[in-house]
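Incomplete set of chains, arranged as in the complex.
In this document, chain identifiers A, B and C correspond to the written order of the chains, with residue numbering beginning at 1 in each.
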Amino acid sequence: MTATAKGVAIRVHDLNYRYPDGTVALEHVSFEIMGGESVALVGPNGAGKSTLLLHLNGILHSIGSRGSIEILGEPIDPKKIHEMPKKIGIVFQDPDDMLFMPLLGDDVAFGPINLGIEREEVKRRVATSLERVGLAGYETRVSHHLSGGEKKRAAIATVLSMEPDIIAMDEPTANLDPKSRAELIDILKTLKSEGKTLLIITHDVNAIPELADRVIILHRTVVADGTAREVFSDTETLVAAGLEVPMIMQFFEVLKAFEYPCDVLPLSIESAVRNLTETAENGGGHIHLHIHEHTHSEVDSAFSRYHHHKRYHRHQIG
Amino acid sequence: MVHISDGVLDPLLWEAGWAVTAIILVYALSKMKIEDVPRLSVITAAVFVVSLVHIQMGPTSVHFILNGFAGVMLGILAYPCIFVALVLQCFLFGFGGVTTIGINTVNMGIPALVAYLIFKSGTGPDISSETRKKASLSGAIAGGIAVVLALLFLAAELLTTGEVFLETTVLVVITHIPIIAVEAIFTGVIVGFIATVAPEMFRQ
Amino acid sequence: MISEIDRYAGISSPIHRWDPRFRIVSIFAMIFSVILIYNLQLVVIGMIFAVILVYISKIPFSFVLSRMKLVFIFVLPFFVIIPITFTNTGLEMANFGGITLNYRGIEYVEFAAMIAIKALTAVMLIFPMIGTSRMDITIKALEGLHLPNKLVQMFAFTYRYIFVLDDEFMRMDRALASRGFKKRGDLYTLKTISKAIAMLFVKSYERADRVFYAMRSKGYAGTIATLHEFDSGRDDWVKTAVVAGFALLLQVAATSDTFGTYGGLW
């Protein structure tokens, strides 16, 4: 599994796409993702994220696009689109689009059967895929009757069963309650630790630091590409693309206004704990904060940089 | 299904088609509750969309007709659904004809009603995942017969219009023979599916 | 994606400015009139009139022609099949091992031409009739013409949900493809597609319930009214008189001596 995950997993070069009705969805999109990387793809509604995803396994390839895409070192062959799922599996945003068989087992078996895998192996894969998403033994359940969180996980199982090296997901955590969301994030982390290459579309900026090594902002074209830290530090680009920085990072900006010594703002609550610990240890076990005349104006300016609803915050704090 | 275009049929026939359709529509609309409108419309929209799907079968491409399915699911209310779908098909795509909307609705709609009767007598009142096999089989028979009947209607109309249409009729019937099988399998599968997943759809 | 016939509803022309209720009735009459005629010359005159209406409506002919492709496909066989026959009436053209192909003669060619022209004229007239106002206005006009309320509501909702379901269907199709499914002409393909479509129906059915709940939540008690109002003036009557009058004139001409009814085949 990890063996193939070396080298360039996804190479997109100067991809352009316009829908038949004339909507330009992608323009000069170029990026590379290395095997084993996990990348978050973010951008406002309508930025072209889902459109890009559909290009990666060739579904939208030949129709109206220019540019080149290589998956695991090979360009997509329009005649072999149906073999792409061996390399790259795509989990759609709405699990209802992916579950169209009466029984869940049939849905999970669907991909491997299409890939021409033999019966016994298909059965094994169905069982292990369901188990990995925490749905062991659900083979004979009616997909349509599953809960929202179960459906999301089931949709992932239908892709895992094809054992692709690369998995791309469209908003995996949307519409989930916090528990299901946490469970889903755990599944993604396990996949990551197994060396799968992951591309995750999400609006959930607070989940990104846990999930992704790298963040690409797409807004018809790639407007930023770098580590989570690099991308979240460029607030201007971020806010221009309708996005936000993680809440913990915002809060550490506040702490800085209270003279908390910190060059590198933590992005997640775990790294925040680490940051506090280190700061305390560097200070001989102590951290000293204090309020000064510029504290409020600094907080204010941080908020107005980060936020889309500026007026409210000014008002609250002033 | 080939819908008859304008200008082909003898005026008497398409005028009669309008008359029959008007009578059945008035009756069906009186049976229809205003609450049924959204449900029927969404199903009509689904029938419309699905009937645009083409599958390559050897040299020809076939598409779903779904009149049997509509009948099985909706009974008499399938008639207004088919009428609405045909009108929209004509207006949105120029499929079929304007003057022939009445007769085309007859060709699809009456077999749909027959399909409903076949299905009902084949399954009995209670449909659930236990009686899925039986429902599926009745559905397949109903779906197949709905196409056969529609073809017979079409053939009869073309032939009574003039012997010049003999070859056209033969051609239309021959090209639609595979569709009888396709539609039977399709209706059977879909009825079995619904019996497993959402049997309440049969009890409206 | 379903392309919309009302793509050119936004432009302005005398036809666009014509009250849709009058417009629909008049052009509808025109279509019926042309179909009822069995005289090649008159049918051709009808077609010229249709072309003029399309021209006045400023809907590009390229758009009209692209939409008429389907009709051509339907009509073409008449040209090939009707003039030629395997029965032994007419002129022998070729002989394949006992089966002779006969040419039926010029009358039959004329007949085939007439059918084709009528079918094309009817479709062409749909454009000035329906394509010159947005589909929703057209549907409201049907209400204004006192079609049964339930039927008009069905038109409105069906039209709206065709787009929603078409989208849903397209997403499902992509989901199938992205799991290695390839459409072939076999039983597996048919069964798979049938199941996918069945799921679409189940989801549609549930959506219908939700839509109905949403309507009830907005006070729906059986009738749908909108703010739109039609107002007709003298111009509308003039246009109606011209088009409906022309339809009538064709009928009068068809029964007169100069254009005796086309006979011989019936």
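Convention: a contact is a pair of C-beta atoms (placed from the backbone, for glycine too) under 8 Å apart; a residue touches a chain by one contact, two chains touch by 3 or more.
Predicted, not measured: the structure shown is a model, and the values here were computed from it.
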| message | Using the labels shown, and knowing each kind appears once here, what does the complete complex look like as a formula? | response | A x2, B x1, C x1
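We take it that only the chains that are shown with their structure count from here on.
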| query | Can you list every chain in contact with both subunit A and subunit C? | reply | B
| query | Which pairing of chains accounts for the highest number of C-beta contacts? | reply | B-C
| Distance between chain centroids, defined by C-alpha means - subunit A, subunit C (Å) | 46
| field | Averaged-CA centre spacing for the pair subunit C and subunit B, given as whole angstrom | value | 19
| note | Multi-partner residues in subunit A (2 or more other chains touched) are 102, 144
| note | Among subunit B residues, those touching two or more other chains are 193, 197-198
| subunit B - residues contacting subunit C, complex | 2, 5-8, 10-11, 25-26, 29, 32, 34-35, 37-46, 48-50, 52-53, 55-58, 64, 73, 80-81, 83-85, 87-88, 90-95, 97-99, 162, 164-168, 171, 182, 185-186, 189-190, 193-194, 197-198, 201
| What part of subunit C is in contact with subunit A in the complex they form? | 1, 168, 171-172, 174-182, 192, 195-196, 199, 202-203
| request: Within their complex, state which residues of subunit C touch subunit B. | output: 2, 4-5, 28, 31-32, 34-36, 67-68, 70-71, 74-75, 77-78, 81-82, 84-87, 104, 108, 111, 114-119, 121-123, 125-126, 130, 138, 148, 150-151, 153-162, 164-166, 169, 183-185, 187, 189-191, 193-195, 197-202, 204-209, 211-212, 215, 222, 265-266
